[in-house]
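Quick one: structure below, then a few questions.
A single protein chain has been removed from this complex, and every other one stays in its place.
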Amino acid sequence: MPEQTTTTPPTIITQTTDLQTTTSRADPVDFNGWACPVPLRDSPTIVMGHGGGGAMSGELIEHLFLPAFGDAAAAELGDSAVLPAPGGRLAFSTDSFVVKPMFFPGGNIGDLAVNGTVNDLAMSGARPLYLSTAFILEEGTALAGINRIATAIGHAAAAAGVRLVTGDTKVVDSGHGDGVFINTAGIGVIDDGVDIRPSRAAVGDVVMISGPIGVHGVAIMSCREGLEFGTTIETDSAPLNGLVQAMIATGADIHVLRDPTRGGVSASLNEIAKAANVGIDLVERDLPIPEMVANACSLLGLDPLQVANEGKLIAFVPERDAEKVLAAMQGHEYGKEAVVIGRCGADHRGMVVARTALGGNRVVDLPIGEQLPRIC
Amino acid sequence: MKYLEEFSNPELAGKLLDRIHAAATRRWAIMEVCGGQTHSIIRHGIDQLLPDVIEMIHGPGCPVCVTPLEIIDRALAIAAQPGVIFCSFGDMLRVPGSEQDLIRIKSAGGDVRVVYSPLDALKIAKENPDRQVVFFGIGFETTAPANAMTVYQAKRLGIENFSLLVSHVLVPPAIAAIMESPSCRVQAFLAAGHVCSVMGTTEYPALAAKYRVPIVVTGFEPLDILEGIRRTVLQLESGRYEVENAYARAVTTEGNTAAQAMLLDVFERTDRVWRGIGMIPGSGWKLSSRYAQFDAENRFDVRGIRTEESTLCRSGEVLQGLIKPHECVAFGKECTPRNPLGATMVSSEGACAAYYLYRRLELTPAGSHA
Partner (left out) sequence: MCLAVPGRILRMFEADDTLMSEVDFGGVVKQVCLQYIPDAAVGDYVIVHVGFALQRLDEESALATLANFERLGIMEEEFGDGFALAAKQAGMPAPGNGGDSMTRTSALSGPTMNGATR
């Protein structure tokens, strides 16, 4: 995250970025720039027929989704994608995306849908290969918005180097969805000699993070109803598979990789500490928290350690490999600001403890449910 | 953030701690009134860094913790009604009522929304003229001006579908009640800085004189708290009991007179039952008769609710500083932040939650964890 020295402070974004409120159902759709929207001109919004599996569904796929996906799409439009079996162990992951608002500074739900699953695969050390995309669309959702999301999916898949090979679309009655729900499932392959999983964290491991924390969560909050504030912060959503391969290429014995999404760094570290039965010691002053994230958290009473990240990873690496892994991270586009944030120890196994800036210590606990702004 | 980070400077904190260590020669028990102060003390580890002779007793200054159970239950009843949009600060969402909490009401289909400011709730009322919008107006004197202005606007602009569920509590009567308690061990108070930003410091000299306790107004950053403790210890060591303002950058003696004028118009004093403590006379504010039609308790029929506290919960004793959280048998077992029995385990600055979150490390026997 580059240093933010803004001379002109941002103004507040006052519109909500919901599909339903920013694009009214009667808005004329701008079809310029669409790959081939011709048969859809009759209806600017989703109707039940689009999920019926008949001609309208076909048109939606052929004339909205596939063109928007662009080069990343490799669909033959059969019932299932038939793929060559890769050698090595398969990694398989799925995730569903129900985030609101769907459009936020720096991206939309489409970016998350691709990068989320790509990263889940990458955190096992896998090279992601194929993704499926399944949509549940609420009747009445504006096609223009769906096109934006699908375009983002196409770009994100291309950037990550994965192919979109199969998918599905269903439509639910108005009032029973929330605009757009997306599920992605992904297949990747793990090279021999790579063994990365939470239970491998060991006493003595060095804990590192690939960059500044709390960015995505703050970007989302800044446009959430009731909390809106103006900021230049944008989501950090990014595919981390390239970064992971660079780290693996050093030959280091990486023990654990984890992307700290919901629940932030705190949730991830607590889960790993319990899974491996190690204690984790953090040093508060070493945590990379951008000033604006810290300020937004101060304003709302949130803990940056519990705020979501969508383009960062945490690595647990044995001491002897730490330096070269850190260097590999810092040499990569998505790890330029990688730093060491702590160590694993034998004390307080299963718990995460931070040394405060003053020299005291505090337990960094698992967040309970959704983090809420407070007045107290 | 400017004028915030500078007051967390570890080197200066070290100097203040050195001065406190040098000054303290005897055991002293100091109560920090405000939950925000408790949060800061525990989160930065200040209580660990103070000399052993100084005991910080965590006071009842957490409006989330002390909001009467009856009001919580009424809030839940209102939120569960169809057509109601119930708006609240985030703090209140997990506070347990007799049977449930706002989060559960929300998952059962209630329209419960978290807002940052009561003005956001008024905006929602303007945007949803066919719904009843209720704002949960809790807090100490710090939050009262915001709630007051909101209902004043509602009346002036004729936003009839808006109403306020009020449960304000006041600091000076709480200090008096604590000092009147026979088992009171408190010898000095750190008064709440932002309460005093609004109300000034004029209510405190009488309390300091009557109960012979130093009262030092502090801010919330580590240096603010340490400076407050330093000045308090100096007073205690020399037998003085005066009111001092250690938060001069945000507190004046007279406070904010514009806010006080609004408070006089919108609210009037009332007796309040503090959850876990009991009734403290004249310790709360309710809407004045001029605003009765915006009072959610008048607009919704929420009488006749049976309230029932958990029998295991000892929040009240914790709030009065009579026991420490870990001295309660339910602490960390039946009662955790995930399953709170009482409000002190819910609010991030309730003493029980603060202890659970930040202090579990020392409180659990070696080799095991809660």
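Per-chain numbering from 1; labels A and B assigned in written order.
Definition applied: contacts are C-beta pairs under 8 Å (C-beta built on N, C-alpha and C of every residue); 3 or more make two chains touch, one makes a residue touch a chain.
Predicted, not measured: the structure shown is a model, and the values here were computed from it.
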Identified contact with the non-displayed chain, of B:D18, B:E99 or B:D301: B:D18
Which of A:E291, A:E319 or A:E370 contacts the chain that the document leaves out: A:E291
Of A:H50, A:R163 or A:H348, the one touching the omitted chain in the full complex: A:H348
Selected residue (touches chain absent from view) among A:S57, A:S174, A:T232 or A:Q245: A:T232
Sites on chain B contacted by the missing partner chain, in the whole complex: 1-4, 6-7, 9-19, 21-25, 34-36, 45, 48-53, 61-63, 89, 116-120, 139-140, 142-143, 145-146, 149, 153, 156-157, 192-195, 197-198, 220, 223, 227, 248-252, 256, 258-259, 262, 361-362
On chain A, residues whose C-beta touches the chain left out of the figure: 4, 6, 9-12, 222, 228-232, 281, 291-292, 294-296, 298-299, 301, 345, 347-348, 353, 355, 358-361, 374-376
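The criterion applied here is as follows: only the chains that are shown with their structure count from here on.
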Distance from chain B to chain A - Cα centre to Cα centre, in angstrom: 36
Interface residues, chain A side, partner chain B - complex: 225-227, 294-295, 298, 300-301, 348-351, 353, 356-363, 365, 368-369, 372-376
Contact footprint of chain A on chain B as seen in their complex: 1, 4, 8, 10, 13-14, 35-36, 39, 42-49, 62-64, 87, 89-91, 93-94, 103, 113-116, 120, 124, 139, 143, 222, 337-338, 347-349, 356-361, 369
